[in-house]
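The other protein chains are all here in position, but one chain of the complex has been omitted.
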Amino acid sequence: MDYDSQVRQRFLSAHRAGPLNDGASGLVSGEAEDRTLNVWVRFQLRMLHGAIHTVRYNVYGCPHTVAAAEWTAERLEGRPAGALDELSMRKCLETLGIPVEKLGKLLLLEDALAACRRRLDEHKG
Amino acid sequence: MDYDSQVRQRFLSAHRAGPLNDGASGLVSGEAEDRTLNVWVRFQLRMLHGAIHTVRYNVYGCPHTVAAAEWTAERLEGRPAGALDELSMRKCLETLGIPVEKLGKLLLLEDALAACRRRLDEHKG
Amino acid sequence: MQPGEIYLDYAATTPVDQRVIEAMTECLGLEGDSANPSSSHPPGQRARARVEKARAQIAQRVGASPETIRFTSGATESDNLALLGAMAANKHRGRHLITSRLEHKAVLDTAGALQSRGCTVSFVDHDDDGVISPDAVEACIRDDTVLVSIMHVNNETGVVQDIAAIGKRCHQRGVLFHADAAQSTGKVPLKLDDWPVDLASLTAHKTYGPMGIGAIYIRKGVNVQPLIHGGEQEGGLRPGTLATHQIVGFGEALELADPDQEGAQLAERRDRLWNGLSAIEGVRLNGHPTQRSPHVLNVTFPGVQAESLQLAVSEMAVSTGSACNSDIPEPSYVLSAMGLSDALAAATLRFSVGRFTTEAEIDHVAERMRAEVARLRALARGAPNWTAE
Partner (left out) sequence: MQPGEIYLDYAATTPVDQRVIEAMTECLGLEGDSANPSSSHPPGQRARARVEKARAQIAQRVGASPETIRFTSGATESDNLALLGAMAANKHRGRHLITSRLEHKAVLDTAGALQSRGCTVSFVDHDDDGVISPDAVEACIRDDTVLVSIMHVNNETGVVQDIAAIGKRCHQRGVLFHADAAQSTGKVPLKLDDWPVDLASLTAHKTYGPMGIGAIYIRKGVNVQPLIHGGEQEGGLRPGTLATHQIVGFGEALELADPDQEGAQLAERRDRLWNGLSAIEGVRLNGHPTQRSPHVLNVTFPGVQAESLQLAVSEMAVSTGSACNSDIPEPSYVLSAMGLSDALAAATLRFSVGRFTTEAEIDHVAERMRAEVARLRALARGAPNWTAE
């Protein structure tokens, strides 16, 4: 498999990997998994003043999935909560040069973000 | 094709090739040919005191046939006329290391010798 | 390899030995024995002599007589020729083939092609260690069985089948026996003429010979129909200009291969590696623990994906999935057949050691694997159980 350097670098560094301290306040998290696709992912967001302050993730997956999780975390930090709905995995695919066959796996990241969004709405509601 | 050195050497030298002077006396000759085998051969013998004094041949054929003609000429010179009947091409095959597939061609040499023998008998008779 | 890279994928292919390269080069240029070995002129005959010398070298190494060895383009072609050729030439005996789910795709896909041509195929069972019992093979034999095809050394797990015992059952029942021996040569001794084997597939590139040349062993008297037509080469069974340098390389490689001596060295390296890896929690060695070839180690690291592990340790060439077909990463059908879940199969790497593997390399690999498995497991912390079961 020939990995784009964008993928390689994010997979190897995975700066934003790892859980946030569960005890802290303003924390939402969302998971998604697909056994047939062999992927599991969890995002954790620390919200501050209605914006996404910090993003952390844990992921079990192929290098593309890991890199996409890292990219997602990068993109979300500092953005308003609405960004959760706007983030497109097709965009991720393009930016990181990920083969289109992997889109199915990447869409699980969207699912995990949607779960975060739901939690956020619950908190508000 | 891998030729035995015995074949190679006789084919390349062909010492006894070429016609005898037709004008001379005591000369018999015999030919044989087979178009399907792509072979023609002629032996000429000079007889002296009832023995074979000199043998010459012309031949159109493969290297094995040429070498066998040379070998035949070698063997006959200095022998009594009876040698014409005794010479065996199986012997030739063995001595020169000729593949057995070539026996058909070699047997034409026997035919040519038999023709010589008949001429000899006619002369006597 | 580039500086710093460690090659541990000898089961996929082996670098050509320097001595083999030299023998090959002697057949290549204008100054070499570069004529067509079917040509009747002296340079052609010299090339032919080299071909025949190589045939004898190969025959000698696998315990066969030279006229049983026919050159092909590799074990894939040999497997095809064995299965398609023997089934076609023995139609009068029936149309039933027996093989296993652990075979290389060259056998499995050919069995599939035979099915689509009206043959029936039975798959013999194996145990969880990937071992096929002679009893199980015999139980599959029917009146219309023509051929049994069971590999000698499995390319993914290294498990060795007892082909002498399996072949014996076949012969007792009047059935032909084919063994794919692509992974055996130089690692496990072969005695083809002595064993009840009718057909065997060999290849050069798993034994420090060149890629693209192989052979089929055909026991005297066994009928096989050619796949390829045109020309009298290899007794009409496999026409096409004989590739002198490739054949010479194959011959030289098998001349150098010495399973008795080299096998012990490989086993020592492999065991050292397993020693280093088994410190990792939960690792599991796939395939029979002792009935195995000395060059392969198939290891599952529950909770991490092999594809990620491979990229993490990309200075080492190790294999995910089935070596010969890893264009498309999908869980190994061999491991699945041996009962591994998809997740575990996808958490598996094949390490294969060879002539040029050093102890220092082994130690480095073990250390790096421990570190990267830990990192990737941390990355996946919180994942559900199915990812590691």
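Each chain carries a letter (A, B and C) given by its place in the written order, and its residues are counted from 1.
Heads up, the rule we're going with is that a residue touches a chain if its C-beta (ideal position, glycine included) is under 8 Å from a C-beta of that chain, and two chains touch if they have at least 3 such contacts.
Here the structure is a predicted model, which is why all the values come from computation and not from measurement.
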Contacting the left-out chain in the complete assembly, out of C:A136, C:A164 or C:I228: C:I228
Which of B:G18, B:G50 or B:G104 contacts the chain that the document leaves out: B:G18
Per the touch definition above, residue among C:M1, C:A264 or C:A371 touching the missing chain: C:M1
Sole contact to the chain not displayed, among C:H96, C:H245, C:H288 or C:R377: C:H245
Residues of subunit C in contact with the chain not shown: 1-2, 5, 7, 9, 12-18, 21, 24-25, 28-32, 34-36, 38-44, 73-77, 79-80, 104-110, 112-113, 203, 205, 210-213, 227-233, 239-246, 307, 310, 314, 316-320, 323-329, 356
Absent-chain interface as seen on subunit B, which is shown: 1, 3, 8, 11-12, 14, 17-19, 33, 35-36, 38, 40, 42, 58-63, 66
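Keep in mind that, in the parts below, only the chains that are shown with their structure count from here on.
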Of all other chains, the one whose Cα centre sits farthest from subunit B: A
Subunit A and subunit B: spacing of chain centres that average the CA atoms, whole Å: 97
Centre-to-centre distance between subunit C and subunit B (centres being mean Cα positions), rounded to whole Å: 59
Distance between the centres, which are taken as Cα means, of subunit C and subunit A, whole angstrom: 42
Multi-partner residues of subunit C (each touching 2 or more other chains): none
